[in-house]
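Notes for the one structure printed next.
Only one protein chain is missing from this complex, and each of the others stays in its spot.
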Amino acid sequence: MTEAPWWSLSTAHTVLEATATAAFALSGVIEGARKRLDAVGVSVVAMLAAFGGGTLRDVLLDRRPFFWVQHAGYAWGVLALVVAAMLFMRARHLHPTERAMQWPDALGLGLFAASGTQIALAAQMPSLVAVLMGVMTAVFGGVLRDIVCNQIPATFSDHRPYAVCAFAGGWVVVAANAAGVGDTTALLAGAAAAMGLRLLALALDWRLPAWRTDD
Amino acid sequence: MTEAPWWSLSTAHTVLEATATAAFALSGVIEGARKRLDAVGVSVVAMLAAFGGGTLRDVLLDRRPFFWVQHAGYAWGVLALVVAAMLFMRARHLHPTERAMQWPDALGLGLFAASGTQIALAAQMPSLVAVLMGVMTAVFGGVLRDIVCNQIPATFSDHRPYAVCAFAGGWVVVAANAAGVGDTTALLAGAAAAMGLRLLALALDWRLPAWRTDD
Partner (left out) sequence: MTEAPWWSLSTAHTVLEATATAAFALSGVIEGARKRLDAVGVSVVAMLAAFGGGTLRDVLLDRRPFFWVQHAGYAWGVLALVVAAMLFMRARHLHPTERAMQWPDALGLGLFAASGTQIALAAQMPSLVAVLMGVMTAVFGGVLRDIVCNQIPATFSDHRPYAVCAFAGGWVVVAANAAGVGDTTALLAGAAAAMGLRLLALALDWRLPAWRTDD
């Protein structure tokens, strides 16, 4: 991906990526704090939430170095964020509300789903597998966060579209790629589709079909 | 494994493998539904149950491509199964009973334990490691399913022989291999041993020794 066109937009891309990573890390901080983890636990959960999805994707694709190895600055950033959040939340008795998190979280969902799909396509994966890799990239950090915090992953049980938006965004990347548009366009289209769907789903209070069981 | 002899029996093998994969996926559907996951959660848990064990084995053996990457049809099949199960269970208020699942599940246990052991032996692993890889292949999908559903893996806590049948079947493969029989024979012997032990254990209601503790 080193000469992929979107690196020419690298500043904008870095800002978006850092925002999305911070949003995911912050979701880990909030959940860790809610579960009364200690400072170390909160840091670990924040890192898992921020880097878990991309790391799993890279392990499955056998791709090295990891994002957080190549850019160790991100790992330092998450540590700094945890310390800042800890001091700030203590001092101000202020928490980021769920609503305030929706936009950066949706950004992360879209961006990571699209870039994950693109990376998997570049590694010659079949379409469905590439899309699933994109979904994993976007969703699995949160899944690991919830597993470590000993609860059923919210993504799988809150009946709101989340992974399914990433799934749709991934297919947009596949379609754009098949249509022969440039990588940057495909990435932006996929990310926008996933992010837009997620925000729409929240605004209109869409629900996933409930699974009715007898027992 | 591309020219391994048992591919000459490929139709029979594919039917068995598809049956076993479907049984594992269905166990994920049932558990996900019981935990009231949404449709996405049920799909993910079904995929984890179906592909988790083999994927972990391949990651540990550094073996690519994964089964579900090489044969993306299986991933589509699991998705179709989830949708079908969802519609069917809703319409008919009918659930596969635990008893109805015993045979295909035991088939999966035997088949995946034997093939996992064989793949690890082909990768020059020592015997014990190869057998453990076989056990992982057979058992770890269910373990991941239970972890995501936030419960102690049933395999480790229901005091019925399950992993231990896979362990025995793996050693049968090792012994058959050492005796110089063909790959197909070794696979069938190991799979039959594990499957037979499992069905026998269920029929005769064998229990694993309880661990008595004072606290």
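Annotations for the structure displayed:
For clarity, chains are labelled A and B in written order, and residue numbers in each chain start from 1.
Rule of thumb we're sticking to: a residue touches a chain if its C-beta (ideal position, glycine included) is under 8 Å from a C-beta of that chain, and two chains touch if they have at least 3 such contacts.
Just so it is clear, the structure is predicted and the values come from calculations on it, not from any experiment.
Of the listed residues B:18, B:125 or B:175, the one in contact with the hidden chain in the full complex is B:125. From the set B:60, B:79, B:122 or B:175, the residue in touch with the chain omitted from the display is B:60, counting the whole complex. Where chain B meets the omitted chain, the residues involved are 59-60, 62, 125-129, 132, 143, 147, 150-153, 155-159, 161-164, 208-215. Interface residues of chain A facing the missing partner chain: 32-42, 44-45, 55, 59, 62, 64, 66, 68-69, 72, 75-76, 86, 89-90, 93, 95, 147-150.
The rule is short, and it goes like this: only the chains that are shown with their structure count from here on.
With centres taken as mean Cα positions, chain B sits 30 Å from chain A.
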